[in-house]
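Omission of a single protein chain aside, the complex is shown with its protein chains in their original locations.
Let's look at subunit A:
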Amino acid sequence: MRRVAGLWRRSIRFRVVVSTMVLTSLVILLTGWALLRAVADGLADSRKDVAVAEARAGFDLAQSQLDAAVDSDATAQAQTLTQLVDGLAATRGESRTYELVLEGPLGDEDTTAPVRSSGEIALSALPTDLVDRVRSGPGVVWQYSELPLFGGGPAPSVVVGSRLTAPNAGESYALFYVFSMRDQEQTLGLVRQALLAGGSVMVLLVGLLAWLVARQVVDPLRLARRIAERFAAGHLEQRMHVRGEDDIARLSSSFNQMAESLQRQIRRLENLSRLQQRFVSDVSHELRTPLTTVQMASEILYAEREHFDAHTARSAELLHTELQRFESLLSDLLDLSRFDAGAARLELDRVDLREVAERAVTDEAFARAGMTARTRGPRAPAIVEADPRRVNRIVRNLVANAAKYSKSSRVDIVVGQNEDVVSLAVRDFGVGLDAEQQLRVFDRFWRADPARSQGGTGLGLAIAREDAELHGGTLQVWSRRGLGTEFVLTLPKPGRTVEGPAVRSVFA
């Protein structure tokens, strides 16, 4: 059932064929039913006409026999009547198509008159209002009915009745002809079967026709779909064949135009991106060489600063620190431009996030700042396939950030995992961020507190988030004013995707 529903949803051809067949069946059923009705009426009508004519002849014969009978004696009369019925029944020797029922002589309403019948038909089986009408008046009366004739089950029949009077005895009789309509019924059955068979064949043929027509439309569509899919999968040189001038051909040529322009755009962007990467790489090289010389010189000056006078010594110090800042700014900017150019590549290896966290907090600089970190979460290794350099950088960034903004000397790190992801949360105990600041915290060069910007580039969190996203992971922030801020890094395990972090933030 599901499969059929699925087919209905997915296949135009299936839908066209099924709906055409259903509609054709409905039309054929309706016309067949009307046709059958007309045929049945016609057959019954003509049978009735024949039956009434035949019956009328019988009545005349019977009446004339009654007229001729002179006996008023009951026994003789009964005999006459029996003979009459038998005679009438035997009129056409070969195969009788009717039965006779004779009632009479008719007496009062209360008394039951004797009945003679050629078959087994009881008077009570005949339609009562017909019987009443025959009893009460002269003339020939007829009606359709269902009666068991010639020992069969109830079959359609036409009953014709008339009242006869014996002039000598002054008595009256009711004589009924019951004509079988079995032949007509058989004919009708044949017609019905023929209609049914014809209709079925017709429905099948129409279905086939619909299938063929749908194929003509759907096949090119399917081809177009395959080509569009290949195009989407990156085969930009894919084009459709344009044949003829019909709608399909027009669709194909429109598709080709679209593909052409897309391909051009993509090539152009690829070119731009290549140029950009090239430029970044050149700038990198051109800047780094003089920077190296300057930095080496500055280091020598810095090492000798005690021998300088105060102004020169301070200048050497400033030169030294700001050069370091310049260097990290340059390297951050180059990293970001690599992300922007889509040129950042992952070098995957097994990384234990727990180990990374532990290394980050045993970092010298961290300890030198007087910070202590508590690492919580299960002891089990938290392994992901990731780029160790980038993961280390993210975690170092988060820890350094927390150290910078924490009001106390404490930083909390939690590592957790589920079957899909590994998460690492770094929490500081600083002033926290309000909702608007949380939105901007990953912006480039944005700082929560410009007064505390000393040393940083303002790019650390932006790069950390790019790094996380490059892994298919996430970097989220939670914060509460006055309580602190928590960043949660979530990386997918091999073959999994990130639905949500495995560690619930204390501020969530």
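Please note the rule applied: a residue touches a chain if its C-beta (ideal position, glycine included) is under 8 Å from a C-beta of that chain, and two chains touch if they have at least 3 such contacts; residues count from 1.
By definition in this document, contacts and distances are computed from a predicted model.
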Hidden chain of the complex, named as in its UniProt record, picked from "Transport permease protein", "DNA-binding response regulator MtrA", "ABC transporter" or "3-oxoacyl-[acyl-carrier-protein] reductase": "DNA-binding response regulator MtrA"
Candidates A:Gln65, A:Gln143, A:Ser253 or A:Ser281 - the one touching the absent chain: A:Ser281
Which residue of A:Ser19, A:Gln257 or A:Thr289 touches the chain not shown here: A:Thr289
Omitted-chain contact residue, chosen from A:Glu54, A:Glu327 or A:Asp420: A:Glu327
Hidden partner chain, residues of subunit A it touches: 281, 284-285, 288-293, 295-297, 299-300, 327, 347, 349-350, 388, 392
